[in-house]
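Inspection log for the structure reproduced underneath, given as structure tokens.
Let's look at subunit A:
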Amino acid sequence: MSAPLLAVENIGRRFGGFVALEGVTASFASNKVTAVIGPNGAGKSTFFNVLSGVLPPSTGTMRFKGRDLAGTPQHRFAHLGIARSYQITNIFPELSVHENVRVAAQAFRSRYDIWRDRAALTELDDKAAAALAAVGLTHRGSATAKFLAHGQQRALEIAIALVADPELLLLDEPTAGMGPEETKEMIALIEKLAAERTILLVEHKMKMILGLSDRILVLHHGRLIADGNPQQIQSDPEVRRVYLGQNDGYA
Partner candidate 1 sequence: MMSSKQGKSGASRRDVLAGLSAGTALLAMPWVARAQGETIRIGFPTPLTGPFAAEAKDQVKSAELAVKLVNDKGGIAGRKVELLVRDDKLNAGEAATRTLELIEKDKVHAVVGALSSAVQLAVNEVTRARGVIYVSISQSDTINEVKDFSRFTFHEALNPHMTTAAVAKHTFKQGTKVAYLVADYAYGHEMLRGFKRAEAALGATGVGEILHPFGAADYSTFMPRLRSMRPDILCICNFGRDQANAIKQAVDFGMKQQMQIVVPVLLHNQRLAIGPEAFEGVIGGANYYWGLEEAIPSAKAFNDAFRAANGGAVPTDYGAYGFTGVYSLLLAMEKAGGTDTDKVIAALEELQYDIAKGPQHYRKCDHQSVQSVLVLESKKKADMGSEADFFRVVATEPASESILRSCSELGLPA
Partner candidate 2 sequence: MTLSAQSLDAGPRPLRARLAARRVPLSILALCLLPWILPSEALAVNVLVYGLVAVGYNLLFGYTGLLSFGHAAFFGTGAYVTGIAIGRFDVPWFAALALGVAAGGALAFVIGLLSIRTRGIYFSMVTLALSQLVYYIALQASSWTGGENGLRGFTVSELNLFGWTVDFLDPVKKYYVIMVFAAAALWFVSRILNSPFGSVIEAIRENETRARACGYDVERTKLISFTLSGLICALAGTLFALHLAIVPLDILHYHTSGMIVMMTLLGGAGSFFGPFVGAFAFLLMEDVVSLWTPHWQIVVGSVFILFVLFLPKGIWGTLMAWRAGR
């Protein structure tokens, strides 16, 4: 096993008196797909928000490619090579699809330049086109983003994350609200992406997770209760207890 891309040690997060995440230790190797599962309120979103810099952890350390992330503001994460998508579609609704991706690409090229003509940065158009092609949205480039179908918006969101060429891609329920057909396409897309980069995803669709993931983390009440490959997780008694006890049909 190569040196981990991301290593978190004993991280926790509190909101006032409420402990959302506690003592999670894990490391993630390159080019693997890891799924994070757990019942509602297990701390999955908090975990993702900590990993993507939205929330600084209350305790613990995070290292990305050996670099300590303590005190790193959220916007630096994209520059380090960590990009994410959101559970609820999170795009630039009034911009065109192409612009959505282009402006994301621009973050690595020009952020405060007020003199140049933005159209002059033609390489951004190429990058945007490539990212759109990767998610199969080339034909919708000129459409206004808010008019896309739901599945296409999810794909656009991944394109926005992808154009950063991240080494670590965090996908928060990429298939949320999708029909079976769209889900299938999304799975294919994730498999394609997984060939080149490390992916961490939160999902509820168990069948999809089992088919897709190299490794599964299970969170419950903010704690990591299991960590292993799909077979191990499926047979883990603690996980079974949690899911059957919940009886919410996730398993």
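Selection rule, in plain terms: all candidates are chains of the complex that A comes from, given by their letters.
Please note the rule applied: contacts are C-beta pairs under 8 Å (C-beta built on N, C-alpha and C of every residue); 3 or more make two chains touch, one makes a residue touch a chain; residues count from 1.
This is a predicted model, so every value here is computed, not measured.
Candidates 1 or 2 all belong to this complex, yet only 2 touches subunit A. Of all the residues in subunit A, the ones that touch candidate 2 in their complex are 52, 54, 73-79, 83-84, 86, 90-96, 98-99, 102-104, 106-119, 121, 141-142, 144, 160-161, 164.
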